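Accompanying notes for the structure given below.
As you look at this complex, bear in mind that one protein chain is not there, while each of the others sits in place.
Here the chain labels run A and B in written order, and each chain numbers its own residues starting at 1.
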Amino acid sequence: MKKKIQFLVSAFVLIAFVAQAQNPKAKSGTFALTHANIETVTKGVITDGTIIIQKGKITAVGTTVTVPSDATVIDCKGKWIYPGMIDGGTRLGLLEIGQIPQASDEDESGQVVPQMKALSAINPNSALIPVTRISGVTTVITAPGGGMFPGTAALINLHGYVPDQMFAGFEGVVMNFPNQARRGFYDRRTDEDIKKDVEKATKQMNDVWDKAIQYYKLDSATKGKGLIYYPEMTAFLPVIRGEQALMIEVNAANDIKAALKWVADKKIKKVIFTGVAEGWRFADEIAKAKIPVLVGPTLEEPARDYDRYDKPYANAGLLKKAGVKVALRTSQAENVRNLPYYAGFAATYGLGREEAMKAVTIVPAEIFGVADKFGSIEVGKVANVFVCDGDPFETKTNILHVFIDGWQMPMVSRQTLLYEEFLKRDPGLNKN
Amino acid sequence: MKKLIILLIVSISFSQVQAQVEHGNVLIKNGTVITITKGTFENTDVLVKDGKVSQIAKNIATPAGYKVIDATNKFVMPGIIDAHSHIALTGINEYSNAITPEVWTGDELNPFDISIYRALAGGVTVSHALHGSANSIGGESETIKHRYGTLDMNVLRMENAPRTIKFALGENPTGHGRRDGLQPQTRMGVEFVIREAFSEAKQYMEAWDKYNKEKLIKGFRGAPPTYSLRLETLADILKGNIIVHCHSYRADEINMLLKICKDFGVKRLVFQHVNEGFKVAPELAAAGAMASVFSDWWAYKLEVYYSTAYNAAILVRNGVVTSINSDSGELIRHLYHEAAKTQKYGGLSDDEALSLITINPAKQLGIDNRVGSLEVGKDADIAIFQNHPLSIYTIPMMTLVDGVVRFDREKDADDMRIYVDPKEVVDIPTLHAQDRSHDNCLRDAEKLTVKMFGIN
Partner (left out) sequence: MKKFYSYPFQRWALVMLFCWPLLLLAQDDVLAPVSRTYALTNATIVQAPGRKIEAATIVIKNGLIQSVGKGISIPPEAIIIKADSLFIYAGFIDGLSRTGVNKAKDDANKDRPKDPGNPTPERAGITPQYDVRPFLNPADKSMEEMRGVGFTAAHVVPYGGMLPGNGSVILLGGSSADAMIVSNKNSFYSELTPAERAYPATVMGVMAKYRDLYRQATLTKNYQGLYASNRSGLERPTSDRILEAFYPVIDKRQPVFFKAEKVLELQRILILQKELGFTLTLINLKEGWDMIPKVKASNAQVFLSLELPEEKKDEKKADDKKKDEAKKEEIKKEEKPKTANELEKEVLEKRRADFIAKYVGQAATYQKAGVKFGFSALTVKSKDIPANLRRMIAAGLSEDAALASLTTIPAEIFGLSDRLGSIDNGKIANLVISDKPYFNEKAKVRYVFVDGVLYKQEVTEEKKADPNAKVEIEGTWSVTTEIPQGKSETSLVIKKEGTTYSAKISGGQLPQPVDASSVVLEGNVLKIAYTATINGQTMDVKMEVTIDGNTFKGKTSVAAFGSFPVEGKKEPKL
């Protein structure tokens, strides 16, 4: 253990040196990660294998790979390589400091504002992003929140200087299904209040959807010409056409039941359920409807006092067991870095390690329709990978290298820099 | 008159109600015993007699009438201690005034809170039921043992635990000042109201000392000073009878309170949250002040934006007695995992990491002679894990308080409530994930703040 500390400290001192000169930049080029244990996720584990990264892609994986002459070789002997982890729901890039409205761009005014695009407001230079990616999370959904249709979420890679450089090929319209639940300890509404609110919201939801369908029909009939400017309805068109997914946030058991019925009644083509805190109560029904879910957060208190204490840990496993397609999310901004631990808890409490790994890699990639690019280590896929010194779900495991779009990330964040500066502060207690 | 004063003095210190506490006789067999302070031993037994650890050795014979717990392939460690939580309380913030040391969370204890059971299910046996952080000097707090199942709030109290009190610096108390248009609204104001309170308490103490002295003189006739429970409690802080636990984030405010305490001779001081403690670690160490931190919470408000998850490690390496706390009914369920994060962020050893949730918080609460490690003579507060407690794949299997099994994963009935609300509808859940307020310290007071500033 001591050795490890020394190793780490010296590694950091080295990086700090670089950092003081200037903010470190990502590096591109050809990389060869050699002699590694490679967990491909889709094609088993390769021991003593090599990965070649070229022009942003994985160009070779295996034990008999020839290392190109121009490659930067990173010896990964005794180390592990995984595909970059994908978080199925965050506010990263939209939310910088929770309690400060000026630093929060996740909640636009209005109940029905699907035209608000997360991708427009993502801050590529958020201090939260480096903190996240050096933990092996390379790709996240970042979603607006607030009203019933708060906007359109986007899948982004955690590297780039403008949102376009980060965009990872998936957008979905977010919907908060009418919520028959308390929102936390401060929610003191009576049961009756809550039911009335749900009734009211349900009516509004149906009104909105009827209008959207009307607009869609007119749009089809007129081929989009001559229709009035109606940005809200325009944003629904790809969902109704089945080109874009409707990401329905639904958590309470009764709401899940209602949402299953609503989705069936409205014949919505692409649906993803998100949150699904009480999904375990209707796991069979969700599986039957073949709706994929983004479950989380795993680390949460049970929703009801009489629930078994470990239900939120076990939820993902129970859903999976019933045959639901399960990916995980943290629902966080500043601590998306904890995604591997959310997965670890789900693994421990029923999901199993292998399925948990899939739930933060290939499964979300499939749900978002980007499995051809992300979610596993295969030739031809985008080079989102990381190197670590053990099981990435294990808390003490260190992430050593991260590649996003084939760029080698500097393993630095504000938090590591503060560590450098203050581990042995200078001056210490006495200035002179 | 003399009799009365004695009576008063007796009743002034909060009555330690001697409640009926259950003690167990147990033999825990063949586990990997992590003592924290004296090493880790494989295939070892722990004998518990009348709620205390009486022997730690291999192959202890089972005394007659003892319950036997087989810990083969399991890890046995001292019960986890949380130096900062608000579970088991019906109310936590007497937010109406900047200075309210006279209130006491011990009056708000709630033995029926399901969070106590859920904490046990995370191996936590002792927690510090703290007052909130809405005001600069909040209330006295209570150290509780998680004797879930009792109906008696007095049974939750950890007998003879030292008195503690909550202070708060920074955004929370200044926010409340701003709401009311009163002091404090700045960190300068926070310093002032604390100094003012201490100064008044000093005068009060001196007035009473003078009166009590003169009263002994034969024929003395005079009026006693006006009694005030508020000043009485502050005076007890100055006398060193109460440990100060101070909510704080920024380095400057931490340094400020260190100075106040130095000026007034207050020595027992623990900083809570203390996200920027790493910046003043040498000062903390020099003053003997301790730190109770989050493993990795940050950025939920401005004063924690410049934080680092390496905080605990930096503090430990600088010689500050450090603990990891929860401040949350959720996080308290997996403090073992929070402690493990210090291995990633700063490379602490197993014993160092586990100390952060056992012996160190015990020191901060002044109960390290009773709990926080597995040693003969200490309370048998014990957590038994499947797999090493710092592994992500661990599962807390059984938790004992005073040798009594209070959590057993194998025997968990889903519904563990003690009292049932006759009006509860079996339909409406509470979704905590949507409640994004990280800062549980502001509970109760928060409703108002939110209304005033539209924040959160």
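Everything that follows uses one rule, which is that contacts are C-beta pairs under 8 Å (C-beta built on N, C-alpha and C of every residue); 3 or more make two chains touch, one makes a residue touch a chain.
Predicted model, so just to flag it, every value in this text is computed and none were measured.
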Completion exercise
Cross-chain touch to the chain not pictured, restricted to B:A98, B:I165 or B:V274, is B:A98
Completion exercise
The one residue from A:E108, A:D187, A:E232 or A:E378 touching the chain left out of view is A:D187
Completion exercise
Out of B:Q55, B:N73, B:T90 or B:T186, the sole contact with the unshown chain comes from B:T90
Exercise for the section: Against the chain that's been left off, what residues of subunit A make contact? List them. Expected result: 107, 146, 183, 187-190, 192-193, 196, 253, 281-282, 306
Fill in the blank from the handout: subunit B residues touching the chain left out here are 1, 4, 8, 11-12, 14-15, 17, 90-91, 93-100, 102-110, 112, 139, 151-154, 180-182, 221-224, 226-230, 414-415, 417, 419-424, 426, 436, 444, 447-448, 450-451, 454, 456
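Keep in mind that, in the parts below, only the chains that are shown with their structure count from here on.
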Fill in the blank from the handout: Taking each chain's centre as the mean of its CA atoms, subunit A sits from subunit B at a distance in Å of 34
Handout entry: Footprint of subunit A on subunit B - complex, ascending
Key = 114-115, 117-118, 121, 278-279, 281-283, 286, 296-302, 305-310, 313-314, 317, 329-331, 333-334, 337, 340-341, 343-347, 349-350, 390-395, 412, 414-417, 425, 427-438, 443, 446-447, 450, 454-456
Fill in the blank from the handout: subunit A contacts subunit B in the complex at 1-2, 4-5, 8-9, 96-101, 127-128, 179-187, 191, 194, 251-254, 275, 277-278, 296-297, 299-310, 331, 333-335, 337-338, 341, 344-345, 347-349, 353, 391, 393-398, 414-416, 418-419, 422-425, 428-429
